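Once you've had a glance at the structure underneath, I'll fire off some questions.
Just one protein chain is left out here, and the rest sit where they should.
The letters A, B and C name the chains in turn, as written, and every chain counts its residues from 1.
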């Protein structure tokens, strides 16, 4: 690389460094503000631990549901051409742009106590408002696109000709999927799973409308901030950011291998 | 396509259809619950209109800042190899997994009234807490990755050899960027701009902590829901969802062309 | 090694549209054990045709018969047709031996087990140690690669694995889609020899698709030239090389000396071809406006008038000499009574070029037999 180009890149890099600092600084500041002892004491609080575990559990449940129904959807989007495909792909992506509190209202319109589905599920003993199932569907709604899109891209990256050859070697479509397509795409799927799970953990707006209680961690942070102020909310925020970073590191590690 | 494969795909499509319905139904239900006359009346309310316009404006400002600093960053990430590049890419992505209310707390730690940067900016007359600049940085923090990643992928898709040839034809690095690289990547950049803008519009958790007032649209929905209940929040939610869908359609239309 | 028992293939009015290509109403018969080459330029729909025979596309019309059985509606997994793509069609998550054992492993497992990811892998490992796999690896000279992954193989090695994987199931028909095109010249030549040997040893029926005429000549017992979704000519490579049925075929197989002419009756079976007033003798029954062509290597050059056994002898000026590896192509401009000189290209070997000391501008004699003139 010649000197003129190097100078050019350094100029660009300087501009970019400002942005990187803008993200890294607040996060580091928050983490460093709470020494390990404080974090440990925060973790010991029953309310905090319950909120964090509930957040993890609900997000995992949402991810499980998405796996069951989202993998087939992703494969169909990757391989089949059908009328309305563009529309279906668009619908999957919509939740990214819908304001989260509006998404919560929309879910309440369908799963609320007076709504049709809400009543139908109530007969089976499942309540959504101010209950764990409500948290799960709120997380599912806002984070589904991450899993479906990652899996779809993973499936799309598997050469169709590999599937064709497997067929000529005696494999049915179902066998081809499990023995060729899925093993080749699973890292993308896994990366989507972690991404979706992490996005579910971080959801606040939709959850707070559907189920303020039982409190998930982001709601707990908000509650403490509103009721008692920054000093009281900060240790919980530090703890949650630390956990998010851990999840994030796993995500990067998996995603990196998927690209190979 | 042979019959056995068709049957297989239809089975998969059925599973996926449930998910698509899960997303589409609540959104449609919310839109249909408010007839055009109600939407129009809602739009006439000064508070609603102010909130929506503030949301648009603040998100546009955040996107503008990201353009100025994010485009150089994206180009450097697409073209240069340097130690710590993986770390920088990671930092850009972190806000996606940090819970939004925790992100708000983190920003408050740096831009709050008592914090170093907050005080520094206050000297220049810029306040962040409960003010428009706070909304802008909250949006910037959570949505930056969309623009940087889209632009980076766009730049990466431009063949390095095109830049090399431009150099041999007499163009400096700066000229090569503006006459070859950027014109070829601009659709990806534009798609990232719209995506970031839409994601900024939808932010609630980080904004609500940094600046409950002046109210952006997602906060207004939350406020009305908490204070007066679903029936009062619904028209605003419908209006906001309608606008989001409009933005989204533009986004898809631009993104589609970018793939060609 | 057991033989493969190739069966005959018959296409009856086959019509397919897929991937932007359309093939209409195609008929073809390939005998059991025959090595049949489908020759055509890129974009002629050759791959789509093969994929349809393998059952990967549903034809819009017509039937596919394999050894007397109508397989038009059979799914690909029930056809026992081997398929080798141009490249990148090895399973990258399996070793070479597991790739080859893929089909065998499927056959061994009960149906319910084959549909799960875990047991499939174990069965594949077990099957990869079976003697058929070892024998097939040995036959293709890749036994030493058994435990490697495809990413670490050369292009030629990969194609050997793909062949072994198809052949180990003893297919009733083997389809090869440009199997040599992605290889570099050395590997290409070696694998071409391998294909010839395998066909001779195993007796498989092979349909081999290529855009390379040399490949077709080297391998095919019969060749079909596909152009715009239909066959322009079907016959032995020799027949296509010597007697192309159309201008497209002639150019595609590398004929150089193609001229428009008027065919007039000559004496006996010959005709007089008048091209810009120049008259050449040819063996043909055609009359009127025709094209004629002479292969460069059928044209003899000399510094002195040629002896009289050649019916067509002309004098001209050397216009250009182009060295191309083992051969040199000499362009000789033969003055025509009406209009511009006719440029004839003759192929000579390097030693002859040296002996004749041909240089642009020099006068030479060129000659060719009446039977070497092809009229179409």
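Structure notes:
Here is the rule we use: a residue touches a chain if its C-beta (ideal position, glycine included) is under 8 Å from a C-beta of that chain, and two chains touch if they have at least 3 such contacts.
Just so we're clear, the structure is a prediction, and the values are computed from it rather than from any experiment.
Contact with the omitted chain, checked across B:52, B:142, B:166 or B:247, is made by B:166. From the options B:80, B:184 or B:242, the residue with contact to the chain not on display is B:184. Of the listed positions C:222, C:295 or C:311, the one in contact with the omitted chain in the full complex is C:295. Interface residues of subunit B facing the missing partner chain: 159, 161-162, 164-172, 174-175, 178-180, 182-184.
Residues of subunit C in contact with the chain left out of this view: 41-42, 184, 186, 211, 213-214, 217-218, 237, 251, 254, 295-298, 322-327, 347, 349-351.
Please note the rule applied: only the chains that are shown with their structure count from here on.
Subunit B and subunit C have Cα centroids separated by 55 Å. Look at where the CA atoms of subunit A average out and do the same for subunit C: the two points lie 53 Å apart. Multi-chain contact residues of subunit C (touching two or more other chains) are listed as 55-56, 75-77.
Residue positions of subunit A touching 2 or more other chains: 167, 172, 174.
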